[in-house]
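Removed: one protein chain of the complex. Kept in place: all other protein chains.
Lettered A, B and C in written order, each chain numbered from 1.
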Amino acid sequence: MTEYWKSLNEPSSEQDEFPELLQIGSHGFGRRGFLKAAGFSFAGAMLAGCSRAPVEKAIPHLNKPEEITPGVAYHYASTCGACSAGCGLLVKVRDGRPVKLEGNPQHALSRGALCAVGQASILGLYDSLRLKSPLRGGTQAGWEEVDREITAELDAFRRDRKAVRFLSPAILSPTLRHMIDRFLQGFPGARHVVYDPLSCSAILDAHQATHGARVLPHYRFERAEVIAGFDADFLGTWISPVEFTAGYAAGRSLEGEPARFSYHIQFEPRLSITGSKADRRIRVAPSELETVVAHLAALIAMKAGAALDLGPLGPPPAPLEPLADRLWNARGRSLVVSGSQDVTTQVLVNYLNHTLGNYGATLDLDRPSAQRQGNDRQLEGLIGELREGQVAALFVYGVNPVYDLPDGEALARAIQKVPLAVSFAERLDETASVSRYVCPDHHYLESWGDAEPVSGVLSLTQPVIRPLGDTRSVLESLAAWQGIRKSAYDLSRESWQASVFPRQTQEKSFQTWSDKAVHDGCVEVAPARTAIRPFSMVAVERKPPARAAFELVLYPKAGMLDGRHAYNPWLQELPDPITKVTWDNYACLSPTAAANLGVSDGDVVRLEARGKTLELPALIQPGQHDRVVAIALGYGRKETQRFAKIGPAWLHRRLSVGEDGYVGKAASPLLAFSGSTLRYSAVCDKIGKTGRRQELAATQHHHNIHVPKELGGERRPVIEERTLEEARRRGPETGHAADLWPPDHAVPGQRWGMAIDLTACTGCSACVIACQVENNVPVVGKDEVRRQREMHWIRLDRYYSGEGDSLTVAHQPMLCQHCEHAPCETVCPVLATVHSADGLNQQVYNRCVGTRYCANNCPYKVRRFNWFDYPHEDKLQNMVLNPDVTVRSRGVMEKCSFCIQRIQEARIEARRRGEEIEDGDIRTACQQTCPAGAIVFGDMNDPESRISKLLESPRRYHVLEDLNVLPSIGYLALVRNRDT
Amino acid sequence: MATVYSVLRRPLIEGDKSLSRVTEDVCASMERKPSALWWGAFLAALTALLAGVAAVYHLLTTGIGTWGLNRTVGWAFDITNFVFWIGIGHAGTLISAILFLFRQSWRTSVNRSAEAMTIFAVMCAGIFPLIHMGRPWLAFWMFPYPNSRGSLWINFRSPLVWDFFAISTYFTISLVFWYMGLLPDLATIRDRARPGFRRSITSFFCLGWDGSYRTWLHYETVYKLLAGLATPLVVSVHTIVSWDFATSVIPGWHTTILPPYFVAGAIFSGMSMVLTLMLVVRKAMRLEQYITVDHVDKMCKLILVTSMMVGLAYLTEFFTAAYSGNRYERFAFINRALGPMGWSYWVMVVCNVLAPQMFWSKRLRGNLALVFAITVFVNIGMWFERFVIVVTSLHRDYLPSSWSSYAPTSIEIATLIGSFGLFFSCFLLFCRYIPVIAISEVKGVLSYGRSRPGGRS
Amino acid sequence: MNRRHPSNTRRTLVGFFEDEQDILAVTQEVRRAGFKIADVFAPYAVHGLDRAMGLEPSRLPLVCFLLGVLGAAFKVWFEFWTTASAWPINVGGKPWNSLPAFVPVTFEVMVLFAGVSTVIAFFIVSRFWPGKKAFIFDPAVTNDRFVLVLEETDAAFDPARLRRLFHEHNAVHVEERVED
Partner (left out) sequence: MNQRVVTWVLVVGLGFSFFMLFGKVGAFRLPGNQQGYEPVQPIAYSHRLHAGELQIACLYCHSGAELSRHAGIPSANICMNCHKFVTATLGAMHAEDDVAQKEKRPPRRLVSSELQKLYDALGLNENLERDPAKEQKPVAWVRIHKLPDFAYFDHRAHVGVGVECQQCHGQVTTMERMRQAEDLSMGWCVNCHRDVNRTGVAGKPVQASIDCQTCHY
């Protein structure tokens, strides 16, 4: 059924009880182009006084494109533009609309996975607040005049040799990089300044020092057997988390052949996703980090018998010696990474990796990564120039300095003074709104392009829909201002022919090569040469750590990163993998610190650092360093004003934004440049209660695997944890309980089931968003989350046990268990939830009357109730809705369906082709996107299927097995590489 | 006339009434103009009812989200109120049916109003299962009717379906039972009334009752039969209501003790509600000689007994939980008493178990003001009993990750108030327009406790 | 009950009493004397009066029983048919024929059928329907009067003797009625 064309204003007869999605006919936006692109389509129209159901119009093509069959979904390979990791995409297009992003299995880095941000980025395409045309001085203008004026001014600058600056983040696209260089060549002394909002400048500087080239090594976690992380959240937000997670999981797979399990120790000030997975986790204040690394370096140097002058060092902290041994024994198979922005620390890390012989093994410098290129020193320089008004022309692409950087107000004023300030922003962000010209770039799904995230890995981008607005690819803009009138397509092909095609040998003809490349989305070519000299240690001058009562740590959240996607309601409502809080940032304090300050969850605290003050609700975060207060970046964005009234409207509704009209508070003012790099940590001068409270919208309220002490304090056997030894030993088989009932329900055909590996799962929450996109799960807004009415079909339960350095964390994806003896089914009075012949627990929305009895009776509490009709007014945004899944109306229960729409599609296609469904043909949305490959879906009746094999693992257990509800989801016990 | 009082049994009706006197006394309140007190009470009840209507309107137009429920606590005020009212509804049938079968003639002075109360309570109760649905306009899907879905029937395994049948049956039978009892009295009113509206309406509804003894014979038989049917029915209804919880898998719900526990509780709460109302009625309507201190005393004893039964149930629950060795079960009950919602548990215990202990003393049983207070306490306590069972069991079940809390919204509270409004409006109208005492039955027991030597001499 | 024959006239002797004991006694005597008692009217169900009048016990319990059984049987069949036969649907892995789960509804339906049908039957046997015009000997019958009605059927009928009998049992008033 292509229901997504019916209009909202239909009477709700029994037929139309689900609110309809989109009425393109009445929606002027890009209709012409759209009707051509979109296939067979139904435009709903009311017929006044019609006794029957309203008349629907069916408007076919005039000339149908040969290759498109209406109603069939097509997948196009592309590259994710959501961050600078450059993961591969397969874009699912239904009737001309991209409706879902999936990872591209042929992509050399992301290997078919995608993170939460990538999954969510499709919503950006249908964002109705995206700029639809260029702006001049804040008012709409045409491309011609904008081009005319800009070129005119540029010519003037060229004549009188004015300073032209191009500001951008790490640009993965060789084509664009080349284009920018060409553009700037025209201007004497023009400079291209690169900065990463989440900077790794220190790593590049360190390599400049030790290897003579400003490169970022390509970390190969899959090869590492001992991993020492120093405040590097490589599973969460650091550089290329999807790739790293995949590698990390590969290095810790007991089912793999041969079974391997790396050892991972993490030193960090706050609990990060990475820390939550570490086998050993040690809390270190940011100021101490350098010392710890130095100690380790000294120990390793001793083992290597090399001389290393690090000045006076006390006795090394206890856990370092055993670590040094492990690292030394795993020479060439170990990896030391640090997210520190202190160059000295990074130089020491390079020293460690060099001495351990990891370069060339677990760190690849021949094929360096381009995912971070930022140079904070240059950035600092540029800001200076701007302040002094020396810059005549500033082009800002892909970054938002006014928000990203400290004292943005000053920067804003400076940019306003720049004679020719041009922003390529897709939305009117903080920087764009102070730039004279805004020349909006396409959304990446609308444009041609390419990316080389790691040298030699070329990933291509192709448009999957006509531009929805009058936007223009930045390539075309830059070309146009050089007087070149070429399409992005031609420009990209030219550069491929010139610079990429020669780097490969298999294909002779460029055409066939490029066709294949575009089709596959990713090709490997010879890496570009970079002059790197062998490691040479440089003298490090160490200054004593500034010890303070409290230190400030500014960190990116897995969903929000630096706030570039703050406009995205899915990401705003995504519970943080660690704190489980949505729609806000907050000041994380360790339990001890909180007790000392006398604050509890939700107490607003005022903190002062670097002469700035910030007021945020406190959140008690176990496993955090007692002298650290951690605050997430990326909040308080201008674009979050749109969320003021999101969610259902009713008597007691509260708004999703704060008094200032934004979601959360911007922490970037607390950043600062120091020692040539942008620092994410600082001394916190003052912190205290304000006496006000602000209730946070968390999706989990009891965090401990044990019940409260005063109520018995016993452990709930929800998570099974094993040490590596126990896991290697073959565990006890979980026997099948006796059954009172006659075997009335044979499952002859397929019997769908799922296996979830808790060892692999990092809690990154990509599955949550993937499921939300695939199954049209509504966004409910902060207030509803506060009332614990979030709608996510799959949630990640996060349990703690222990505290401080001995804190252990478990992430558990929890979704409908499709129990064979489902308690929900028996209690439904109207047969709205019953069992299918292939073992699925079916929820039939249109039969549901909403007694909520099933949800009450669900031991896993995975059923979600539509408390309201969740708004679907934004007709453009509705285009992202999956046409194969009903949009649920108010008053009905919903839950995970094991992506039944995918099962049906596969089944019907197989039948049409006359084939059998192969194992792996059907992949649920959560499974498809999981970077760690923790989720496996399949047919439990097929002894050869992957899931059957996994379910035979000794680690397999069922949650609440003793209830004998016989879940179809088996969990694989959580294994940690430690002795207890 | 010389009357000799039996030394063995005190008469049920005081003041040596003659047959016609009884008629006079009972009908008096219907025939005189409503008092200011009545009007005050009625308007108050009506206002409460309107508040409820407004709340329900907002609910139906906006969604269940207007209640304080969440993903973990799917039922709270709605089902609490439902069970509460159903419980209230049990006293009527108990008094009229069970006491009838046990030949408890004292019931005759209270059974009429108790039955009326039953009907109104069941009406209030019936509202909640309806409005607690996400899509109440589809409530008719609960009924197994042939349909164009090939026929798709309903799930007879679901306790909610059992509930649906139990409640509707209970309501129908109670109504019929009540109406049967009403027939002769309607005739009485008909024959007293001057020609006009009252007479025509009563003569329409009394179906042409003429007091023929042949009719009386059948009538008595039917009354016995209905009583015989209603007795197991009343037990079954609350048993089934308890199965809504007992058949689930939620710790704190999934207990075999619930059925007897619920039935006892129902009688307990029903009795106290009857007593609350009777104490007011006998004063306001000057029926002290019909509803005597003796009646009150008997009912107090019943309340005391049931209170002990309920108290025993509370203890047994904890014992079974502790003895079961089931960690979830054990936790559910510890949490019930000491968890974040423990206060509601202790309100329940104080009101239901401790307060009624005063009824051990005959003197206190005679102190009507105190009795009134205690019965009100019991009603509050019984409401909280249901709240404790529904909410505290749900809000912390198996997975600690989905533990949550619950707080009612103004809408829910208004709905509860509204249900009381409905109940009292109906009851006040009943007091006004229908004999609150079964005239013919009272006449039947007038002789009880006195003997007359050979009629008039 | 007033069985009227429009064709031929009907003569009755009616006695009014004020007390339960009186009506019981007089009814017994009249019956012993072999007169045909047309009917007795009372404001409430006087115990023992049925024996005094020599009435058969009501047969309504039979109706109640049969309809109850019928209702239960029908419901059991219906539940089995819908859940296990017409459209068997796997509900929580429970057996197709979950007999125990059918018991509650069956019971309720049994009670419903039995109860309602008995009452309907009662209305039928005593010729009740809404708005029926009742035949009233005396409005006080529903208040405090007991009325004994004798039908003058044959020659043996002796009004004088009966009047005496009535007055012995403190009849407040005796009258003869002729209807046609």
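The working rule: a residue touches a chain if its C-beta (ideal position, glycine included) is under 8 Å from a C-beta of that chain, and two chains touch if they have at least 3 such contacts.
Remember, predicted model here, so these are calculated numbers, not experimental data.
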| item | value |
| --- | --- |
| Candidate in contact with the missing chain, chosen from A:361, A:528 or A:844 | A:844 |
| Option touching the unshown chain, where B:152, B:279, B:334 or B:426 are the choices | B:152 |
| Sole contact to the chain not displayed, among A:246, A:900, A:932 or A:965 | A:900 |
| Residues of subunit A (touch criterion as defined above) contacting the omitted chain | 1-3, 6, 13-18, 20, 35, 40, 42-43, 52-53, 55-64, 69-72, 834, 836-838, 840, 842, 844-847, 884-886, 897, 900-901, 904, 908-909, 911-912 |
| Contact set of subunit B toward the excluded chain (per top definition) | 145-152 |
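Here is the rule we go by: only the chains that are shown with their structure count from here on.
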| item | value |
| --- | --- |
| Between the pairs B-C and A-C, the one where more C-beta pairs touch | B-C |
| Whole-Å separation of chain centres (CA-atom averages), subunit A against subunit B | 58 |
| Inter-chain centre distance, subunit B versus subunit C - centres from mean C-alpha coordinates, in Å | 30 |
| Per-residue overlap in subunit A, given as positions that touch at least 2 other chains | 823, 826, 828, 831 |
| Per-residue multi-chain contacts in subunit C, two or more chains | 91-92, 94 |
| Subunit A residues within the subunit C interface of the complex | 741-742, 744-745, 819-826, 828, 831, 834-837, 966 |
| Subunit A partner contacts - residues on subunit B that touch it in the complex | 58, 62-66, 68-72, 74-75, 129, 132-136, 138-139, 141-142, 152-155, 157-161, 164, 244, 247-250, 327, 330-331, 334-335, 338-339, 394, 396-405, 409-411 |
| For the subunit A and subunit B complex, residues of the former touching the latter | 648, 650-652, 700-705, 707, 710-712, 714, 716, 718, 784, 787-790, 795, 797-799, 812, 814, 823, 826-831, 847-853, 855-857, 859-861, 863-869, 890-893, 959-960, 963, 965 |
